[in-house]
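Have a look at this one before I ask anything.
A single protein chain has been removed from this complex, and every other one stays in its place.
A, B and C label the chains in the order they appear, each numbered from 1.
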Amino acid sequence: MNIGFIGLGNMGRGIAENLLKAGNSLAVYNRTRSRAEALGSKGARIAATPAECCKGDFVFTMLADDAAMEAVALGDGGIVATLPAAAVHVSLSTISVALSNRLAEAHTRAGSAYVAAPVFGRPEAAAAAKLFLVAAGPAAVLARCQPLFDAIGQRTYVLGEKPAAANAVKLAGNFMLASAVESLGEALALVRKHDIAPAQFLDLITSSVFTAPPYKIYGAIIAEEKFKPAGFLLPLGLKDIRLALAAAEAVNVPLPLASLVRDHMIAALAHGYGEMDWSVIGKIAMENAGL
Amino acid sequence: MNIGFIGLGNMGRGIAENLLKAGNSLAVYNRTRSRAEALGSKGARIAATPAECCKGDFVFTMLADDAAMEAVALGDGGIVATLPAAAVHVSLSTISVALSNRLAEAHTRAGSAYVAAPVFGRPEAAAAAKLFLVAAGPAAVLARCQPLFDAIGQRTYVLGEKPAAANAVKLAGNFMLASAVESLGEALALVRKHDIAPAQFLDLITSSVFTAPPYKIYGAIIAEEKFKPAGFLLPLGLKDIRLALAAAEAVNVPLPLASLVRDHMIAALAHGYGEMDWSVIGKIAMENAGL
Amino acid sequence: MNIGFIGLGNMGRGIAENLLKAGNSLAVYNRTRSRAEALGSKGARIAATPAECCKGDFVFTMLADDAAMEAVALGDGGIVATLPAAAVHVSLSTISVALSNRLAEAHTRAGSAYVAAPVFGRPEAAAAAKLFLVAAGPAAVLARCQPLFDAIGQRTYVLGEKPAAANAVKLAGNFMLASAVESLGEALALVRKHDIAPAQFLDLITSSVFTAPPYKIYGAIIAEEKFKPAGFLLPLGLKDIRLALAAAEAVNVPLPLASLVRDHMIAALAHGYGEMDWSVIGKIAMENAGL
Partner (left out) sequence: MNIGFIGLGNMGRGIAENLLKAGNSLAVYNRTRSRAEALGSKGARIAATPAECCKGDFVFTMLADDAAMEAVALGDGGIVATLPAAAVHVSLSTISVALSNRLAEAHTRAGSAYVAAPVFGRPEAAAAAKLFLVAAGPAAVLARCQPLFDAIGQRTYVLGEKPAAANAVKLAGNFMLASAVESLGEALALVRKHDIAPAQFLDLITSSVFTAPPYKIYGAIIAEEKFKPAGFLLPLGLKDIRLALAAAEAVNVPLPLASLVRDHMIAALAHGYGEMDWSVIGKIAMENAGL
């Protein structure tokens, strides 16, 4: 397949490389060109503009936030304006439900196809093609995408015809992740002040009750205070919680736990932790306990 | 071994039965005598008073709360007063850190031994001897207990010499469970109002990111609104959160997420859900969203 | 003075009428024209477009939200595009800090002046010229505005040269009002369930400790459940809390109490209370207590 790929951050690089490995022809674009060069050496063509990525059968986007997506997709010379009628825009980014709806409408008007396929997984999972994809869009279009999804993830969940449903699910999942991190942080503060070694508590709780990977990964990061280098930057995590709150507010759903997480993330930014992993809210829990 | 067992609720029954199955001689006591009779038919001797359970090598207690434990252990004719010097009191109950400290001191003064061994697992796990035990107490005493622990659980985590440490860990764990339930309830409210089927969301999230059993168990209860019969009654859940908050306050640790869960549990009681499973806070999340 | 006045809702009507009474010549515009007619009968000229309000020395705006302000001020034929160079745009609306900054820049570029002067006071205070104005902008411009401010309010607080500072203060004040309402609602739920008459509690607390008007006004509304007709609609109140949270997030300030209020306002919307006064969060506090 001829594929364009826009956005080569921590996640995008691994995904693009897996699409290459699967035998596709790739045109890649990144705002900071230097990040594209590693892929160039592996056979990708480096595009000078997003539009140059829109000449094939598919264009994938993996961008940091709504603003980046709007700039790349909806402006002059953007994806919607330049993508051929038969081609598909696959949005892997965690963007707002509202923007996903706007993109769906814009592509429909333009005659091209749009699929939302946000992913669960940290950069290592992206590199290892072990992502979980949450995909929604027209069934026939999703069927065309499936071989590509198989090249980058371990499983695809299909959520129906409406792309924004996938974004809502992704935001709900990230909210649950942040909630798990918050509970880990508070629990660790509690046991530490009762003279229990964090590592012992984590070993216990993650081998008995909370056996899911996020508890192991984030528990270790918090206990060892290894918030750098960040697998997922705090400002991006805050953005996702903000989007979850917005998606909830749009349908009159209060998310008090998301509000709590948001407040702690803002406190973390105020403390200068903006370059750290979003699990740094666990550090805030410690500091609030005087640790 | 000659063992006394006091407290035959949802959890105690299964545990006592597994001690019987392992070939021990059991004297059982329950405040409501009828609950003891099923065990009587399986070979246990039914005791008329807690004191009658305190004539062997061990006495296990599995009681609802601090008040019940105080009444059984610290009053006239209670465990501390009647247990022989060489014998061991094994407290499986989720009680306060403060009471566990008092029990440790009282037993030490009385010459008997005290071990805290609270458990993780719902009634089905208790019946299947699949519990996780969190044990703390003098090493030599724990070594004597281990064969009995093996009869009732799948694994024992030893936390050191100070019994109350086990209680702190158990409370931290239950707090994390309640937090997971809260995040499930809020996430389900969010996706439901975006027209996503709860079962589909749960299947997705529990087979990808949150693969740990609590997410599957509580997710299903909330999505299907099967809060009765309760595996763990709301008032007992609230008691545990209250104890976690107290254990935290004693060492100046704020637990804002526990506060949030507590508030929702109280709202659930105010709505008349006192006979339901503690995961009914998921129903509160739905109701707050108008569902 | 020749003044244009755009936005004749609950607040705008009373303010505009007081400007008329003070002897000014008024051109008024409202999206729903019928609301302008009452003022027409009192001597105001009814304008067919916002631009027709921009031919005098001042144009006042009292609009519901950022979207309304953007449409009226920044679009084609909007205030910024049509206001004469010497004239002043006085924004009484509670809008975002970000939009106020954008308006200040746009007016500066266009050569006209911009002043932010949001007000504290309910519709009765607007009608009685008893508002408190929080004004910020170039000192010379504010001096020109002062006689008009005197016609509509009882006191003007000047906050310096930067208009957005006035908006930040207004948002902080509305946040404090919503917080007072939340505390009243929770306190009333508590005393009611201890069999204390709400009116007795309110009389006590507002004649001893909390003698400020908002406690009397909102206490009575909550105790008597007189949420209709709304002095200040819930969706507008939620908008203000959202703006306060955004203004805080922009400078890395967590506002956990604002988050709590926001969550209760969203729950109120989910319960169908969108036509009620924003103090209906007091009703949510009652309902959470089973009242």
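Note that in this section a residue touches a chain if its C-beta (ideal position, glycine included) is under 8 Å from a C-beta of that chain, and two chains touch if they have at least 3 such contacts.
What you see is a predicted model, and the numbers here were worked out from it, not measured in a lab.
Here the missing chain is touched by one residue of C:I205, C:A223, C:L238 or C:I266, and it is C:I205. Screening C:Y29, C:Y215, C:F232 or C:Y273 against the full complex identifies C:Y215 as the residue touching the chain left out.
Of the candidate positions C:R33, C:K193 or C:K228, contact with the hidden chain is made by C:K193. Of the residues in chain A, those that touch the hidden partner chain are 256, 263, 267, 270-272, 288-290. Not every partner is drawn; the one left out touches chain B at residues 248-249, 252-256, 259-260, 262-264, 266-267, 269-270. In the full complex, chain C touches the hidden chain at residues 97, 120, 132, 134, 155, 157, 159, 162, 164-165, 168-169, 171-173, 175-177, 179-180, 182-184, 186-187, 189-191, 193-196, 200-201, 203-205, 207-215, 244, 247-248, 251-258, 260, 288-290.
Assume only the chains that are shown with their structure count from here on.
Rounded to a whole number, the gap between the C-alpha centres of chain A and chain B is 38 angstrom. Listed for chain B are residues 256, 288-290, each touching two or more other chains.
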